[in-house]
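My questions all concern the structure below.
Only a single protein chain was left out; the remaining protein chains are all shown in position.
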Amino acid sequence: MADTAIPGLFDRTIRRITEAWRDMAAGVAPAADDSIPAQMRACLASRGGEVSARNRAAKLGEAYLAADAPGRLAFLRELASFDADPQEIAKAAARLAEAADPAATATATAALRRALEPPRLRLLTQFTTIPDGVKFLVELRAELLALRGTDPALAGLEADLRTLLAAWFDIGFLDLRRIDWNAPASLLEKLVGYEAVHEIQGWRDLKNRLDADRRCYAFFHPRMPNEPLIFVEVALVQGLAGSVQALLDETAPMLDAREADTAIFYSISNCQRGLAGISFGNFLIKRVVEELSAEFRNLRSFATLSPIPGFRRWLDAAIAKAAPTLLREGEAAVLRAAAPEAPDGATALAALLGRHDWFRDRATAALLAPILSRLCAHYLLNEGRGKRAADPVAHFHLSNGARIERICPGADISDKGVKESAAMMVNYLYDPARIESYHEDYAGEGKRNAAQAISRLLKP
Amino acid sequence: MADTAIPGLFDRTIRRITEAWRDMAAGVAPAADDSIPAQMRACLASRGGEVSARNRAAKLGEAYLAADAPGRLAFLRELASFDADPQEIAKAAARLAEAADPAATATATAALRRALEPPRLRLLTQFTTIPDGVKFLVELRAELLALRGTDPALAGLEADLRTLLAAWFDIGFLDLRRIDWNAPASLLEKLVGYEAVHEIQGWRDLKNRLDADRRCYAFFHPRMPNEPLIFVEVALVQGLAGSVQALLDETAPMLDAREADTAIFYSISNCQRGLAGISFGNFLIKRVVEELSAEFRNLRSFATLSPIPGFRRWLDAAIAKAAPTLLREGEAAVLRAAAPEAPDGATALAALLGRHDWFRDRATAALLAPILSRLCAHYLLNEGRGKRAADPVAHFHLSNGARIERICPGADISDKGVKESAAMMVNYLYDPARIESYHEDYAGEGKRNAAQAISRLLKP
Amino acid sequence: MADTAIPGLFDRTIRRITEAWRDMAAGVAPAADDSIPAQMRACLASRGGEVSARNRAAKLGEAYLAADAPGRLAFLRELASFDADPQEIAKAAARLAEAADPAATATATAALRRALEPPRLRLLTQFTTIPDGVKFLVELRAELLALRGTDPALAGLEADLRTLLAAWFDIGFLDLRRIDWNAPASLLEKLVGYEAVHEIQGWRDLKNRLDADRRCYAFFHPRMPNEPLIFVEVALVQGLAGSVQALLDETAPMLDAREADTAIFYSISNCQRGLAGISFGNFLIKRVVEELSAEFRNLRSFATLSPIPGFRRWLDAAIAKAAPTLLREGEAAVLRAAAPEAPDGATALAALLGRHDWFRDRATAALLAPILSRLCAHYLLNEGRGKRAADPVAHFHLSNGARIERICPGADISDKGVKESAAMMVNYLYDPARIESYHEDYAGEGKRNAAQAISRLLKP
Partner (left out) sequence: MADTAIPGLFDRTIRRITEAWRDMAAGVAPAADDSIPAQMRACLASRGGEVSARNRAAKLGEAYLAADAPGRLAFLRELASFDADPQEIAKAAARLAEAADPAATATATAALRRALEPPRLRLLTQFTTIPDGVKFLVELRAELLALRGTDPALAGLEADLRTLLAAWFDIGFLDLRRIDWNAPASLLEKLVGYEAVHEIQGWRDLKNRLDADRRCYAFFHPRMPNEPLIFVEVALVQGLAGSVQALLDETAPMLDAREADTAIFYSISNCQRGLAGISFGNFLIKRVVEELSAEFRNLRSFATLSPIPGFRRWLDAAIAKAAPTLLREGEAAVLRAAAPEAPDGATALAALLGRHDWFRDRATAALLAPILSRLCAHYLLNEGRGKRAADPVAHFHLSNGARIERICPGADISDKGVKESAAMMVNYLYDPARIESYHEDYAGEGKRNAAQAISRLLKP
């Protein structure tokens, strides 16, 4: 199980690490009690950075990596048990409650903070001093996220680790790097593995995505210099791109990038599961907009070409529960005409979407396009829990201050695109002058901004 | 006052920063209320990393740098007022006290931690995203250390900043770099400014200290790549060096470093006042021992040649209060014979030490050497508060796991050396095999390890 | 035709070059006579390095690249016509003949040298100052080699260019670089294209060849930093490797390189046709032996695993002319028994070698192995013109000072290996202690050194 949970830990890099750690571990003087808990206590007793402390941390890390799944679980439970002492916390809270003057309050507050610091946090910190120790902690959190379940101790350990990683991976400490065909093959190979949106089909596809009319940027951390944290792929085009297959077509002619007026962000992939919940995407987009603006004076628009991963799920449910307001009268009529075997419009829609390769059939695609577009506009603008948009990608871009600019039927006819989004995609527009007010609209009152053409679709 | 407190902020680098920040600040949309507190609230409302958030942070930083001393104090008090809310803390503490099961306890503990996080901390964190923002925070703490006095609010702000900086400057994130004559002149110029132990007399002196039989290492942080945090100067010699003037003699012949058996750490200087209390020295020494061991196979000993900054102050006080056990009988007799005008041994000692250039007078120096050595041994091994050695340099090296190896009369005949240490210096020995046990001896029971020859001096 | 002659000139790099050159060419002031000869004269009149001179060279180069095949030929003939003036040479030679004293002789010799310098050489030199100008000259020579035929003018131009390139690509000016999986993808892609011995099957095969138990080194020139000149692939193994398919097996387990005792050079490829006749291979092998010796203390042998490209051609010819001494009596008997339909041993050998996949048939392979080995030993050690070995690969390694160490039947069962070498390969051994004497043996008296086991095969 562990193997599938953290493949990264078992590739060659990690094999190299464990070897290095084994060498370091060999430098730890043997002790009477060499159990894992005893080793953890020894780690906590030592000061990070010392040769002996580093050797101890390496030994502990190596023991973890060498363990099987139950062994790892036991290890993590043991580690989690080095928690803050509830009695100490209670005492410190009581002392704070009694503090009479500002100075006493300040002292008692500081003491309470200290009492709340779990020793396991200090232990984890010691891994920064060993080679690839930060990468190890990131992988460890990935594993914890998979394992914690409802165990409060593991969840606490995971939360501690998250706090630590969030401080270290503060966006101020990240490096933005452009990645092109001159990048190390070992790095490009990782991109292929990490690309989560539109799978890279091979080196030729990859080279095409790094060509002169493309850009790829990633964030890196100084202590994980060969590991991208997140990356975005951009196409420089004329006008809003409306088909991802056209964008990825290796045989398409290359545009002179200096003539492009639009930058299309067509893929953003997070690379490190262990950094889940620590957000980089928003900043990456903003930084890349800055970079591109500086490099290409003719760029006027920055937009995405994004999937709508929740659309079909929502639509299928709406059809299933036969929501009466789902279709308008005219739409239902058109659909029934096209699928006369169906008892009603919704069923007809389902039937048409169930036909093999419906999106390649011109007539069907043309007939469905306006109906799906309207439904999609409704899904994006009206559906959700509270103020939050139902579609996760929509939520992400609306939070960032983008607006829904265009719905593109037939924009992604890959299996995944058809299955999840009925072959549609969305252009979210990032207008530097409005990003902030749009962000506040959405974050505040939950207002979802969209181009007029989109809003108009929803008018009765 | 501020000017003298943070000269770094007023050199050209900072002028360049403030210019850059002014440009960024110009991008902030004008607001109805543009007061400093309003700006701080706006900063807190925004998300770090956004262009607008960065511009706001830059604007705030620029306002601070442009302020005069009272303006800065007002700014810092304002900033300090964004503290955690005592009522929220109290509420969260109460909820924790009532938590009934592990899950509830975990949730309440997390909530209490959050309640304890002062908003000012989040505001400070936003500076990481602007150019030289980390350097700014380091300088800000230097200023706070000078200003806080007994003001609990300023002290709290300073403590927050320290917590932040301690996390970011974790030694695992530092780069160790060797500095030699091929280093950038701009960096070497900084070394000259930061050297705190044996002043660098000019470029020729500096070049001599970076020669083939010397080594200089420094720690750097990825976000302050041109600013050394701490550096150490090492001489590769044969046998324990016993005179710093001999080490620094530019006319001395150069040793083939491969033939050296001893590495002498003759100067360690912290460079950033704003990182006071965040310790690097210990780790620097250990890392450099590793580097040198790997490079020079013939090295057998690693030792310092260190000042004894508190010796004369202690000795003068002891003479002043005429401590009867200060001198032994034989010593007193010898001293009185050399200074017959003095009524007793202690007075004679003071008289001899008061003579002009006594350390250049062979007879006087020879007569004083054994007496001063014994007194020094006593001072280093016996004096102090509780378990802590009175001499700060001794405390530092004993904490690190070194032992007192040798006392060197006449080792530093610079003005400062004579005035503070009666021209004596000490070799502290770092024996890799014993560092840990020595460290524990001192940290635990307060035992100060020393070479037999030193301990023997104190036998009756 | 030119297209196939210099594919490099038509890839994207060159497209980028011609664009840059077109921009530069635009800076040349229009002239009354803008013909190619007039442009060449203008180039010769200007001083290299000046902006205007560089623009003129770029314009000329761009004209060449834009020309079709006949246009290029005309261009080259025109360029060739800027030859040294025979009358000036004759005059200078006459003056030298009449020189009476050493000083006059020296002056006249220098004058004769100058008279022999063709102006076209100076013109070519001006290309060094424009971007990628050196690469252009290398490609130009590749094209000249293909075009010169028996045209003395073109041959003279080619010879001039060779002289120039030989001076610039002096091995002292080349950089040896190790290439691994962290190298730029754009460089690795070139390796795939340039590999001339054992075709690289794809990125996975390539990665396998750059793994931890492999090494790849290449020479580069400072002015063509992204273009390998020659590269060698090395496998670190235990014992002499006897099968290239085993070496290239991607599923084979990886050896810990530190335990290897033998370095096998299994592929050497020249990358630049335009540098034909300027030899790098010998020096590359020697430099790599040095590098590997320094990195791996356990290495004891350095050997190749090389093809025998001329073996089958020679063998087939020998069979065809029914050379009576080709086979020994015992061999003929064995062969006839295995192919009873054949009238004699030679015919039987041909028949067996003609059978489909004979090398996979254990019995046939075992029967042929000793016979082919002996014939191969004879071919390598005895065949040739004068002192020069018939096999070009054998000639190369013997010239370099290697000896024939082992003949490996079945070592290369690729189509090419079977067709050219009857599936055999040879280990040539580079013994650092004997390289020089072996080189002299072969270069002097034509003696071909071989291991005893090889020589013994040839004894009656």
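Observations, loosely collected:
Note that the chains take the letters A, B and C in the order they are written out, and that residue 1 is the start of every chain.
Operating definition for what follows: contacts are C-beta pairs under 8 Å (C-beta built on N, C-alpha and C of every residue); 3 or more make two chains touch, one makes a residue touch a chain.
Because the structure is a prediction, the values reported are computed rather than measured.
The chain not shown here makes contact, within the complete complex, with B, C. In the complete assembly, the contact with the undisplayed chain comes from C:Lys286, out of C:Arg22, C:Arg77 or C:Lys286. Of C:Ser81, C:Thr129 or C:Ser301, it is C:Thr129 that touches the chain left out of the display.
Among the residues B:Ile17, B:Ala155, B:Leu188 or B:Leu315, only B:Leu188 touches the chain that is left out of the figure.
Contact with the chain that does not appear here is found for just one residue of C:Ile171, C:Val192, C:Ala350 or C:Ala451, C:Ile171. The missing chain, though absent from the display, is touched by one residue of C:Ile36, C:Ala93 or C:Ile413; that residue is C:Ala93.
With the whole complex as reference, residues 12, 181-189, 203, 207, 212 of chain B touch the missing chain.
For chain C, the residues in touch with the chain missing from this view are 47-52, 84, 86, 89-90, 93, 96-97, 102-103, 105-106, 109-110, 112-113, 116, 125, 127-130, 133-134, 150, 152-153, 155-156, 159, 167-168, 170-173, 222-223, 282-283, 286, 290, 432, 435-436.
Here is the rule we use: only the chains that are shown with their structure count from here on.
Among the other chains, B has the CA centre that is most remote from the centre of chain C. More C-beta pairs touch across the A-B interface than across any other pair of chains. A straight line joining the Cα centres of chain A and chain C is 50 Å long.
Centre-to-centre separation between chain A and chain B, using Cα means, comes to 41 Å.
Within chain B, no positions touching two or more other chains are listed.
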